[in-house]
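Yeah, one chain of the complex is gone here, protein chain that is, but the others are all in their spots.
Then we have chain A:
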């Protein structure tokens, strides 16, 4: 059997392959040879074969059949074998497979080997890929080596210990004694790895952190020596002595100084010294400065030091090296909340970075710019940010648009400016605007009452230009549906009113319905808008026709809407004006605006009273007129008994989901029901801030000697107004007036008459009763 070819020869051969197929053929041939060589248990060439396997593995070919061979190499006495064996183990063995555990014994032996380079191999492998089980088994050996005087081994043991602690945090304690004198070492390798070990321990355990705080003076001293000492050729990097160690010490100081006044004070001077004396012409100096800045910002440093740190970052921003600019922006982003004013001073430089060619720098500059926007600089900043929005990559547009909306909402100097800004975003980045922005914008527009005419006009004109950007189209449709009357009457004050006829408007909306650029959601908006115009325009017949056409649309959503609107025309025409009335001012819910990731289903249409909102209109036709016909089996309780599911971005939901302050309004209470010992009183309040909503609290009390269980109060109301029944305080009305059950009802525009149905169980038998409540005080339904 000829000797297997040498590694380098194989590499040379494989590189001559001109196609992937050729390469694969060579590899397969060689793998076959290697496999048979493995089968023959050839000790002499095992090393060479595994090395070749590793090369082929790097090219992407499978090499798992070499795993056991690596283990055999590790177990060999030859150093060459061990070297390749351990390398193979690190490359081919996976800690998830049990095979790797076979290594444990070998590693244990090698950790105790007489040759430090063998020990080194073992430590390296363990520290690189040791599994939790291996770490548990071998932690003791590592701990032993951590105490050796051989610095070559000590430094490796320290990093190995770091790995052990990462894998098995409970073992951290056992390394504590060995850390005692680590920092007294002169050897930089040991010092560096010791600092890494201490850092790891402090990060993981508050107790360790407290314990190691006493090392601060020693660390400060070491750092000082590094800075003050003369040129040391062994550790010098561009005139700086051991930058790696300096950075690590700074990092450990950061962790030790955080939330601790004394430690922070102890390191104050050295930080100032490093910050002012470090050479900044090369990357290495800036690396140290960067770490220093991070430390200063994190510990309890005095304000002078903090300002120094921010100024360093400011200088970084002007550095030619884009890497430096990048880290500056990252750091400023972290500090902008806590040191806002200091960062503001660098605002113009930051804004300039928006024009940088580098994507990462641009992103950071954008985030930072938004963080710096305030009432004073809003106009200038918005100009820059809108310009950025125009020209930036698509990956930024969504975030930028959201940021603009949020900033505009917070700091808009005027309503007109606000609307204009929104228009600008919708027209330039309309397709990237997030779905949840649409309802938010609609709410905003609704609440800017004096701008309605201007807004609808601008949106209409935008639609004439471009109907491809769905968010824009949706907002525009909604506004036209709502304020179409203002549009055709030419009432705009802010700018020259345009002349547009009802037919032209309807043309545009119908155009949206048929355009294949429109999504189903948009079509829904358009259809509803057209419907709403039936109470604002005079061309009702045209609208009726459109609506009836879509009654047979393939799109189920559209079809349902059309069918219901048809029904509105045919059977409920008397309700149509009220239903399609102008929207009232909407409340802002607790959730924020555009940047909130709200899962709207896109279908949520923010019109106040949709016929298909509960109660469903598909109920029998006599429903509306036969409120009192409870025995007809119709659902008398279309009204929800518990709180409505929150749809924070939906206007329909918002009307009912207002748990704002309630203020007593001086409406006298009334007794709504008093029968068989059950008395129900109503007390009234007006919801604040929406005074159109009456908040009725029912108080149910029971004067009989037995309690009433399973008490349920339900109310039925005509569908012209909305009612929301919140959860009762209890289902049991205690006997003998010992307590009351309360329940809150929120009603929009309560009428004179309403119907209640009560059910409860009294002395074992169920009771049901109906009551008509018609003695509402006049003030409650004004």
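Methods note: a contact is a pair of C-beta atoms (placed from the backbone, for glycine too) under 8 Å apart; a residue touches a chain by one contact, two chains touch by 3 or more; residues count from 1.
Throughout what follows, contacts and distances are computed from a predicted model.
One chain of the complex is hidden; its UniProt record names it "AP complex subunit sigma", one of "Erythropoietin", "AP complex subunit sigma", "Ferroxidase" or "Guanine nucleotide-binding protein G(I)/G(S)/G(T) subunit beta-3". Touch with the chain that is not drawn comes from one residue among A:39, A:96, A:180 or A:574, which is A:96.
Across the entire complex, the residue among A:60, A:230 or A:764 in touch with the chain not shown is A:60. Residue-wise, the contact with the chain that is not shown comes from A:113, picked out of A:35, A:113, A:136 or A:461.
The residue touching the chain not shown here, chosen from A:196, A:271, A:547 or A:586, is A:196.
Within chain A, the residues in touch with the undisplayed chain are 7-8, 11-12, 15, 51, 54-55, 58-60, 77-80, 83-84, 87, 91, 94-96, 109-110, 112-115, 117-118, 120, 123-124, 127-129, 131, 152, 155-156, 159-160, 162-163, 166, 188-189, 192-193, 196, 199-200, 203, 234-235, 237, 242-245, 247, 251, 283-284, 286-288, 290-291, 294, 322-327, 357-361, 395.
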